[in-house]
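Each remark here refers to the structure printed beneath this line.
Only one protein chain is missing; all other protein chains are in place.
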Amino acid sequence: MSEDASEAVELLRIPVELDYTYSAGQSASRFLRAIAEGRLLGQRCPVDGKVYFPTRGSCPQHGVPTAGDPVELPDRGCIVTYSIVRVPSENIPLELPYIAVQVLLDGADTVLMHVLGESSLEDVHMGMRVQAVWRPRGEWTTSIGNILYFKPTGEPDAPYDSYREHI
Amino acid sequence: MREAAIVAFAQSASLRREMDRNEVEILIPVIHELRTSAGLGNEDIDFVCSGSSDYLAGQSFAFVAGLDAVGAWPPVCESHVEMDGAFALYEAWVKIQTGSADLALVYGFGKPSMGDLPITMALQLDPYTQTPLWPDAVSMAALQARMCMEGGVCSEAEMAARAVRDRRNAKQNPKAQLKGDFEVEALLAEPHLVSPLRRHDCAPISDGAAALIIASAERARQICQRPAWIRGFEHICEPQDLGVRDLLRSRSTELAAQHAGANRGKIDVAELAAPFTHQEILVERALGLGDEVSVNPSGGALAGNPLMAVGLARIGEAAARISSGEADRAVAHATSGPCLQQNLICVLEGD
Partner (left out) sequence: MAQRAAVIGVGQTHYQARRRDVSMAGLVREAAQRALEDAQCTWKEVDAVVIGKAPDMFEGVMMPELGLADALGGAYKPMLRVHTAGSVGGSTGVVAASLVQGGIHERVLCVAYEKQSESNATWALSISMPFSVATIAGAGGYFAPLVRGYIRRSGAPEDTGVRVAVKDRRNALRNPYAHLRVEDISFEMVANSPMLWDPIRYLETCPSSDGACALVLASESIAERAEKTPAWIHATEMRSEPTQFAGRDQVMPRATLDNAASLYKKAGIQNPRRELDCAEIYVPFSWFEPMWLEGMRIAEPNQGWQMTCEGATAMDGDFPVNMSGGVLSSNPIGASGLIRFAESALQVRGLAGERQVDGARLALGHAYGGGSQYFSTWIVGSQKP
């Protein structure tokens, strides 16, 4: 017996590879078809009329499908809150540091998580007005990734009271 | 024990693949139907409990989205087990026993069609010594089936007879996935899938959801003409390794049935969630079911197997037969883990 045989095995690497095929679902499909054409579609909760964007097909507050005609939203809004991220994650192909933002699109009642570009780390702040920067039209797919990032518009800030209920 | 009963049940159809609905979209109509049939609003519900698996969904915290289907507002007293919904029902039943809840909504859901189910299930095994060999779930069951055949527990023909019975029964179940009239001989002429198992010996892969309402005695009477009273409820786990347990019987089913008092009266109906024909035989034997018992009137797991909902659906199916007056006493079964490692027995009775 060699010495090695008595040594504890401390760590095994056992790669696990599982493939999953996801269905977007009925509601998200409509949203994704639209975004492939550069349009942002929200949906209303049939109970209180609030506009969900992005939509997951239901209003979680009332447990009902967000049925009815979709609501087309502009690609601009304001930053509700943000964080400057300096921690790498293997799932996120962004250069550090980057600014993660929650964007409330004009006319929407839920926030979209995305990143802010064309802004210095010092300038970003709550209430900052932003608009989407899209990939070139030829690269559009059925993905929210068609929006590369949001950038400041230079408009006056949204007042705190106009978005405080979305944090 | 505080008396509690199943008073309403709803389920989705079991489908080989839900193409255009995500889990929440599958759940919403089920929960809506359930609440409508019971005439209940969210304000009537004291406790919510669910069962699901992140690995089926391929995503951490997959159960969180399930809450979207409930409309958990105002916030609800809620819990979740990473187990079949039948175990979520057990937790809800315990909650009612403590007196801190009178009425609970319980649901289970799974969409295993998204991944490679037999391979995914290999992740249930010992991560250091077994999973690296990737023994898939069907092969594990085949090892047990071979032992059962060699050990005199059952023959291929008896196994096929379970598939024939369940698929025939499933003709009456609009939610079932596999149904129709088959002959044992014809089934045995089919090739093996993983010897000695043929395709008909294996439950299908199913997407689906099930939900039910459990209520204390007073509330149950208000909601349901003939509640299905829970008169026994137990689950037992065995060690996992195949080498350390008796695979020719289901000791944990026997113990659970004994603790739950399954044989304290005549059983009219038994709904079993065993996912392989030989396992169905093992569970029948553990419960001591004779020919007079109607086994799997819904078709059981062999006719539709939405993992994480299939056990809960068995309890719902059994309860529905009590409530309709078809049966006075029923036993429902749920299972988890390789080769019937963990088993749950719920005994239901009418008034």
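Letters A and B mark the chains in the order given here, with residues in each chain numbered from 1 onward.
Everything that follows uses one rule, which is that a contact is a pair of C-beta atoms (placed from the backbone, for glycine too) under 8 Å apart; a residue touches a chain by one contact, two chains touch by 3 or more.
The model shown is predicted, which means the values in this text are computed figures rather than measured ones.
K.L.:
Write down which of B:F63, B:F109, B:F182 or B:W229 is the residue touching the left-out chain.
P.N.:
Among B:F63, B:F109, B:F182 or B:W229, only B:F63 touches the chain that is not shown.
K.L.:
Touching the left-out chain: which of B:Q124, B:Q144, B:Q177 or B:Q279?
P.N.:
B:Q124
K.L.:
List the residues of chain B that touch the chain left out of this view.
P.N.:
1-2, 48, 53-55, 58-61, 63-65, 67-68, 72-83, 87, 90-91, 94-100, 120-121, 123-128, 131, 234-241, 244, 251-252, 255, 336-338, 341-342
K.L.:
List every residue of chain A that touches the chain not included in the displayed model.
P.N.:
8, 10-11, 14, 16, 22, 24, 28, 32, 45, 48, 50-52, 54, 59-61, 80-92, 94, 98, 100-102, 109-111, 113-115, 121, 126, 142-145, 147, 160, 164-167
One rule holds in what follows: only the chains that are shown with their structure count from here on.
K.L.:
Measuring centre to centre with CA averages, how many angstrom lie between chain A and chain B?
P.N.:
For chain A versus chain B, the centre distance works out to 37 Å.
K.L.:
Residues of chain A touching chain B in their complex?
P.N.:
12, 14, 16, 18-29, 56-65
K.L.:
Spell out the part of chain B that touches chain A in their complex, as residue ranges.
P.N.:
18-22, 24-25, 28, 31-32, 42, 55, 58, 65, 67-73, 113-116, 119-120, 123, 127-128, 131-132
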